[in-house]
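Comments concern the structure below.
One protein chain omitted, others in place.
== subunit A ==
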Amino acid sequence: MAESICRALRDGALEGELAPALTIKDSVASPFALQVFSHVLSQLFSSILAGKSQSRGLVVVSFSRSPSFYLDLLKNKGTDIASSNNQIQILDCYSDPLGWKDQLAGSRNFTALSNEVLVSSTAIVFREVKHMDKLYNSIIELGKGLVGGGKIRFSIAIDSVDEMLRHAPVSSVARFLSNLRSHDQISSIFWLLHSDLHEARVTAVLEYLSSIVASLEPSHQLANGQRGDLENFSLIKHNSKKGKFHVRFKKRNGRVRVMSEEVHIELSGINFTSLPSEGAINQGLVPKVQFSLQLSEKERIDKANVVLPFEHQGNGKPIQIYDGRRSLVDGKHERPFAAVENVQTNENCGSGEIIYYRDSDDEMPDSDEDPDDDLDI
């Protein structure tokens, strides 16, 4: 399903439509948005290099990390940065977002104090993050520099929108993003958001502007106000490596597709696996009760092998109706199935059996001495 996201970004925009936009949002309880963002970025870039995507170039607008982070990331994923200079450009809003270093250098007549290594021609420093219009123009310029003019499209990755919102009001950022989406040459756009840093309205605005919303949630919700509890400690440990990944796609026909996966963070990167059934997840958390609520594998197979009454009638065998009097014990001793109701039949077809134990033989015979006609053995 992370696959579906990458595919949606790869396929890009149709003519006359807004470009698909992805919000990757997380919170302090499950802070994996950066890993997901990096994963999506590297996947998209590989498909751009392989020529499999609609877009022919990628512009990374980096606010919270230095450009070298992305270049190293892509290098570690095996892509050859040196030869792909004309397919990725980074707009560096990290080194000097408000132009202070520049001003310092200018007013004191120094040569620039920059001790950051110039990362070749891949990164361009941008110094006016308060001006959304200029940011917009720089991005478009960079993109056109990559893919040329005309109808060829490029993609944009923004890390992260939180930083943008520190410098500019919500309406400017919203206008910036919606203008990018409606630009003819933009194939897809995705951004990172830490929802704890903003009011609910801001998160709602960003979700309104995107066509895919991917949110990270902790696998196990912690009980409020019990952070120090021993019980919760194991959950916290659990949550630091795993999480749930929920995605909402806004489809073209107006319907919303909701998908969920589990996400594991490992040293080598991030792994997405399909969500196991609820029972397995909660196994460690199910309260201990005196009877077994789960079926073991053998029990499951045996249960599947039982032939139900209506299935074997009409076979030519004599039909015996259970009259509620006897408890027939046959075959191996097996635990009564708590999940199966007390079916008062006793099958003996050699593979699966339902065995009914009466609580005591002294009991009065079961009250329905006139059982159903189809209640046969």
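Annotations
Please note the rule applied: contacts are C-beta pairs under 8 Å (C-beta built on N, C-alpha and C of every residue); 3 or more make two chains touch, one makes a residue touch a chain; residues count from 1.
Quick note on the criterion: contacts and distances are computed from a predicted model.
Think of the chain that is not pictured: of "4'-phosphopantetheine phosphatase", "NADH-ubiquinone oxidoreductase chain 5", "Elongator complex protein 4" or "IBH1-like N-terminal domain-containing protein", UniProt labels it "Elongator complex protein 4". Among the residues A:L58, A:L209 or A:V247, only A:L209 touches the chain that is left out of the figure. When the missing chain is restored to the complex, the residue among A:K250, A:H264 or A:K303 that touches it is A:K250. Subunit A meets the missing chain through residues 169-171, 174-175, 177-179, 182, 201, 204-205, 207-209, 248, 250-251, 253-258.
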